[in-house]
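With one protein chain removed, the remaining protein chains of the complex are shown where they sit.
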Amino acid sequence: MACDPRVTLGPLVLRNPVLTASGTFGYGLEFEPYFDVASLGGICTKGLSLLPRVGNPPPRLCETASGMLNAIGLANVGVDAFCADKLPHLRARGITVIANLFATSVEDFAALARRLESEEGIAALEVNISCPNVDKGGIAFGVDPVMAATVTAAVKKASRRPVWIKLSPEAGRIAEIACACEEAGADALCAINTIRGLAVDPETWEPRLANRTGGLSGPAIKPIALRMVWEVARAVKIPVVGIGGIASADDAIEFLLVGASAVQVGSASFRDPCAPREVLEGMLRYGERRGMNLRDLVGKARL
Amino acid sequence: MACDPRVTLGPLVLRNPVLTASGTFGYGLEFEPYFDVASLGGICTKGLSLLPRVGNPPPRLCETASGMLNAIGLANVGVDAFCADKLPHLRARGITVIANLFATSVEDFAALARRLESEEGIAALEVNISCPNVDKGGIAFGVDPVMAATVTAAVKKASRRPVWIKLSPEAGRIAEIACACEEAGADALCAINTIRGLAVDPETWEPRLANRTGGLSGPAIKPIALRMVWEVARAVKIPVVGIGGIASADDAIEFLLVGASAVQVGSASFRDPCAPREVLEGMLRYGERRGMNLRDLVGKARL
Amino acid sequence: MEPSRAPDCHGGPLARQLVAPLLRREAVGSTHHVLTFELDRPLEAEPGQFAMVRGAAWGSSPFLPRPMSLLEAGKTPSILVKVVGEGTRRLATASPGELFTFHAPLGRGWSPCPADRTPVLVAGGVGVCPLLFLARSLASLGREPIALYGGRTACELPLDGALGRVAELRIATEDGSSGETGLVTRLLEQVLRDTNGRVKAFVCGPRRMMAAVAGMCRDAGALCEVSLEAVMGCGFGACLGCAVPRAGGGYLYACSQGPCVDGFAVDWGR
Partner (left out) sequence: MEPSRAPDCHGGPLARQLVAPLLRREAVGSTHHVLTFELDRPLEAEPGQFAMVRGAAWGSSPFLPRPMSLLEAGKTPSILVKVVGEGTRRLATASPGELFTFHAPLGRGWSPCPADRTPVLVAGGVGVCPLLFLARSLASLGREPIALYGGRTACELPLDGALGRVAELRIATEDGSSGETGLVTRLLEQVLRDTNGRVKAFVCGPRRMMAAVAGMCRDAGALCEVSLEAVMGCGFGACLGCAVPRAGGGYLYACSQGPCVDGFAVDWGR
């Protein structure tokens, strides 16, 4: 039976609900050999900052049970190089691009948004107020409702584009932050970013990451992410994008059922670069089997 | 080389640093066919309440990637039946017993502590202010420093026994709660309890647990637990007991290295009832190989 | 140390967890597999008891062992596996020599069938396992059990041949591909009528089937024992995960008070 894959995220209509998570999909072009990236709902770029960042010293990664810790430190080419070198190719390929933004001050967040105003081919801005791996900025904005609202309002003011706020799992009450962002004008909320973790080598007594702590991602965090997405979706009226441990169509459908309008596939792309496509194809099969449009699954869990 | 396994937790000297986590080791007696439970540092009982509790409706468990969700709902025989039917056997076998306490009010926590005053064979009280699976009490105390301190002070006043407070991973800043409990007189802090999660059946749209959310435990949460234990251990002077995903001696040693004086083995006992003994034996081998006493590993990570 | 027994532990042989290699795996139809393990010393177990089984190399995921009814005890105990998820899929693709942790015997097996009652085994799908073990045991005692075996279709009746050798076997399938067309309760109806209820039903299958059978037995004055179904964490009373609503309130624990319990002790409505 027919299944319309399109979903609406506030002012935006996406081809389908499968996006890729920032920092796990490079600038999108790295995946071109594997599948047609333009067939996805969209991609979230690696976090962009005003100036290029070299990132944290290695080791930056370590594996944990059903997941991984990372402390990349928001290494990125900077917004100018992104606009010059990456964006034209993404545009040419018809890829829906969500620009993920990182800054250490409210002003810089606004400046980033303004910098992108003149660029074509960006569907939305995803504001990362939840990075656990940098000393300043990031998570500090994400655990305080007033700060979160201030950033949201500043980016909204600086841009005509839809503004998505990416929430931290480390706020004691994530729904509170979500409501603050909604009130400040956010067009959608993304949850969750990684959860800070630590691993130590029992032989050398050294932390496994040079940054000491890192962000936990992968299937290990899925139950926590799903609970938080449910809490956020119940608390707000704006759309929610679900993230955290999604590796299969069933995983993605769970997030839709608890209230997410779209999902992002993250670390699963390391295990299998075609993971986002496979999640999408599985969701389409699920919709066809049940004769349902994907958007009609949103919030249907019997909770 | 020699390795002294004993550890000191405030006023208490334990045979060794391996305890079992509350709710994952029954009342201790269930494990008697498998190994000599008295050889452990101690066992934490299933959470005891003033009156018996039947617990939550099933399903109460579901498996997740490298872990599990549970919503037992603190089913227990009640403190009186524990003292009458279980404690004499534990005492006869020379098992070091830590009584884990659960109540929905400060008064009831104090009443529980008083009820146990006259019983022999209880080495310490572990106060659960962090259960995610009950409507009232539990976690509400664990995410608010004032409440946490109030409970701590009340139990301290009601008992001459060492009082351990079991912290919730869901407080935005766990170190803050830890400090509040320390100031209120806690003798040790235990971290962490389970992290609330959710799982939904994509076919039936029903939550996998009747209680909807449940607590995530197992190897999946180990990196988060280790980070939190480190944060707590840095913040306080009293001893810390590390809990969360410990399934091997290496895991336990990681917790000691970041500052835990002892550890609790939890869900790993479901996979292998001898897990606590194997963790202990592996730690002894580690200590012998390095010619170190186990207590000398505490806090040695190069962090 | 000589293992001692917990004070409220039921009788019967003490459980051990040991590491045992898979001796052989035989496919039974397309979705069922009989796995036989090789132990260092014989497993003593009663019909209705179960094992917690887990691949020694599974690492941290799947995390928990899987409860599986014992098909037979001894030095080479076996189980019948139906693939429903990741754990059973791994069991069903294991190769001989692969190591498993094998934790058995667990739980309470079937209680005896009074001499004046005909044993009637009511099986649905993989529910056949504890009943085949029981049927063999009854047959060895000279009892002549009747076995009623139901499923959606003929493929969902694994081990029907083995059951037929030790019991008087009657089959019902919903699609009529084997035996009578309809539910296994139809067969039971007739037995209850023919025997005037002077039977003891031993029941293992889907919850709805067990509920229906318990209801019919109660009405007919028959005895009824069921093998409970529950998601299990530990399998030996330590996690309190395997709760099943008890008649009159509260819960039964499938692993320690069951899996075999009086069918009238269960609240089938909650």
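Read from first to last, the chains carry the letters A, B and C; within each, the first residue is number 1.
Basically, a contact is a pair of C-beta atoms (placed from the backbone, for glycine too) under 8 Å apart; a residue touches a chain by one contact, two chains touch by 3 or more.
These numbers were taken from a predicted model, which means no experiment stands behind them.
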Visible contact partners (per top-of-document touch definition) of the missing chain: A, B, C
Sole contact to the chain not displayed, among A:5, A:23, A:223 or A:287: A:23
Identified contact with the non-displayed chain, of A:42, A:218, A:259 or A:287: A:218
Contacting the left-out chain in the complete assembly, out of C:47, C:62, C:77 or C:125: C:62
Of C:44, C:72, C:86 or C:180, the residue in touch with the unshown chain: C:86
Interface residues of subunit C (partner: the chain not displayed): 57, 59-62, 86, 90, 93, 95
Contact footprint on subunit A, counting only the chain that is left out: 23-26, 29-36, 46, 54-68, 70, 72, 75, 85, 89, 93, 218-220, 247, 267, 269-274
Absent chain, residues of subunit B that touch it: 65-66, 219
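Simple rule for what comes next: only the chains that are shown with their structure count from here on.
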Minimum number of chain-to-chain contact steps, subunit B to subunit C: 1
Most centrally placed chain - per-chain CA mean versus overall CA mean: B
Subunit A and subunit B, separation of their C-alpha mean positions in angstrom: 34
Mean-CA-position distance for subunit C and subunit A (Å): 46
Residue list for subunit A, restricted to those that touch at least two other chains: 65-66, 219
Touching two or more other chains - residues of subunit C: 60-61
